[in-house]
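A single structure is presented below for examination.
And then chain A:
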Amino acid sequence: MMTAFLGSLLLAYSSMLALCQGLERHYKQVWGRAPTRLQRRVLRGSGWLLLAASLWGCAQAWGWAMGPVGWFGMLSLSGFALALLLPYAPRLAVYAPVLGLPCWLLLYALAG
Partner candidate 1 sequence: MSKAGETTLAWPICSRVLAGLLGGYVFTYALTAALAQLLPLDRVDALLIASLLSFTFYTLAILWAFAARSAWRAWAVLPAAAPLALIGFWPHLLERLA
Partner candidate 2 sequence: MKQTLTQSMAWLHTWGGLLFGWLLFAIFLTGSLAVFDQEIDHWMQPEIKQTSVSSAQAVEHAVAYLQRQHADASAWNISLPSERMPALRVTAGDRRSGISTYLDPLTGEPLVVRDTAGGTFFFRFHYSLSMPRNPGIWIVGLAAMAMLVALISGIIIHKKFFKEFFTFRPNKGQRSWLDAHNASAVLLLPFHLMITYTGLLIFALIYMPAALDSLYNGNFAAFYQEHIDVPEEHHAVQTSQAPLTDLAPLLAQAEARMGPLSGVVIEHPGRSDAHIEMRRVLGNRIALTKGHNMVFDGVTGELLAGPPELRPTVLVQRVMFGLHFAQFGGYPMRWLYFVCGLLSSAMIATGLVLFTVKRRRKYASESALGQQLYRLVESLNVATVAGLAVACIGLLWLNRLLPVELAQRAGWELRGFFAIWLLSLLHAWLRPRLQAWREQLSLAALLCLGLPLLSVFSDGQAWGDSMRLWLEVTVVALGLLLVWSVWRLRQPQVQRSERRERSVQAQVN
């Protein structure tokens, strides 16, 4: 349950990040230049995909009845965390999932 929960949280944050970076003002905020149209499309597309993946992950953790409820909570909280991180530590905000993924994989391996 915890692996599914944490995995969904990681996916939720990543989806919010991707969608956020797909917006010009926030891409500029992190990288200092405007994104190309391709970059924006890729970011937004992957954002929606990760969103769907996190919903599936929540359903794995809680079942399909409670899953969507937890999903909304996760999206809200990870979106808020992102909004708070961006002005203070933009690079950390972006690289957090990169750091989170190996930690989660380790947990997944240990949990069996």
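These made the cut because all candidates are chains of the complex that A comes from, given by their letters.
To be clear about the criterion, a residue touches a chain if its C-beta (ideal position, glycine included) is under 8 Å from a C-beta of that chain, and two chains touch if they have at least 3 such contacts; residues count from 1.
Source: prediction; values computed, not measured.
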Numbered candidate touching chain A, per complex, among 1 or 2: 2
Chain A - residues contacting candidate 2, complex: 1-2, 5, 16, 20, 23, 25-26, 28-29, 61-62, 65-66, 69-70, 72-74, 76-77, 79-80, 82-84, 86-88
